[in-house]
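Have a look at this one.
Only one protein chain is missing from this complex, and each of the others stays in its spot.
Right after this comes subunit A.
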Amino acid sequence: MKEILLITILLFSVIGCGSIGIGKEQGKDLQAGLLLLGQESSEGTPYIWDLPNGFPRPKIPENNPMTLEKVNLGRHLFYETELSENKSQACASCHQQDKAFTDGLAVSSGSTGQSHPRNAQHLSNAVYNLRLTWANPLLKNLEDQARVPMFGDNPIELGMKDKEDLLLSRLENDPIYPSLFHAAFPKDPNPFSILNITKALASFQRSLISGNSAYDRFQSGDISALSASAIRGKNLFFGERGECFHCHGGFNFTDTILHTGTVFEEVTFHNNGLDSSNFTSPNGGLYEFTFSEADRGKFRAPSLRNVELTAPYMHDGSLPDLLSVINHYANGGSGDGTLNPNKDPFVRSFSLSESEKLDLVEFLKSLTDENFVTNPAFASPF
């Protein structure tokens, strides 16, 4: 009886505390919640999208509306080497503008020199991605994703695990950041937080729109924008021989898209017929999350925007150039991948002459957006 009374009392005291919300951390949390609820356009200068023809309106998380001030802060943070423990790397180290925000390496190298198992993703139109990394079905927004390079230790990227206080104090003590943080989060009495860092980084990445390639100009009516070879390649790409468009279709040349008109979120991962040796630990693909053998070697089909600039290719950077990629698909896979039971049915061999392969490469090159890789708004502010 005494025990029951004791437990009841203990429960009462906890519930009492929680419901009033004056617990040490809970109070802070409640405040944060109220701030989130209270967010409106007065939080800053609303970001005005300047979308290319045919681009749908991006879907932005309600708790992180786009503002010019957040994008500006995010741009500084994206290029800020203080974000790595040893100050050697920034987000931009593996996501370089002139390479459509990839790094030109087969697999990336973290701030301590540790190799990443994966090839760095390009960030063209990342705002439209339904999922963000090569194979993780759980990472759905850029705010969550930003924590992986900052705090992850397997592999170490920026190496900030357990160093939140160090990171925040570095930024607080840097002459440029107090005004940037206060401008980006004007309602926050203390805007220096990990959450706000991830919100700003996400806002900047969402601003990285690429839609002014030769292909886009062609689509808008400038038929001189594509060479005859590129047009032949385009027909192969969208035709029933190549069937590239099944996984790389739509305005963003991928098959998983998120925008304000998205009602049904279709999340797909594909095994594209790479040799099974490409799916060994830690490159199991979707299998890493589902533990289903049928998901081994399944990865997200990336957008082909700016694909000319994002070599080498595939999740492990194993294919050096576009011709190798086309040969891989024309062959219906590589090595024992041609017979892999998980292989996507659209990855099947098809015959292309050598000149047709070059036409296809010409078309893929027409997706390069020179404005995107030279736009000063996306460049380092330092």
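Rule of thumb we're sticking to: contacts are C-beta pairs under 8 Å (C-beta built on N, C-alpha and C of every residue); 3 or more make two chains touch, one makes a residue touch a chain; residues count from 1.
Everything below uses one rule, namely that contacts and distances are computed from a predicted model.
Novice: Among "Acyl-CoA desaturase", "Ion-translocating oxidoreductase complex subunit D", "Lipid-transfer protein" or "Metallo-mystery pair system four-Cys motif protein", go ahead and choose the protein name stored in UniProt for the chain not displayed.
Specialist: Going by its UniProt entry, the chain not pictured is "Metallo-mystery pair system four-Cys motif protein".
Novice: Which of A:L68, A:L195, A:A225 or A:A379 touches the chain that is not shown?
Specialist: Considering the complete complex, A:L195 is the one touching the chain left out.
Novice: Which of A:F151, A:F363 or A:F378 sits in contact with the chain that's absent?
Specialist: Among A:F151, A:F363 or A:F378, only A:F151 touches the chain that is not shown.
Novice: Looking at A:S224, A:T260, A:S281 or A:S353, which residue reaches the missing chain?
Specialist: The missing chain is touched by A:S281.
Novice: If I consider the whole complex, including the chain that's not displayed, which of A:S108, A:Q121 or A:N136 touches that chain?
Specialist: Looking across A:S108, A:Q121 or A:N136, the contact with the absent chain belongs to A:N136.
Novice: List the residues of subunit A that touch the chain left out of this view.
Specialist: 2-3, 5-7, 9-14, 16-18, 22-26, 28-29, 32, 136-139, 143-144, 147-148, 150-152, 154, 160-164, 193-195, 198, 280-282, 284, 287-291
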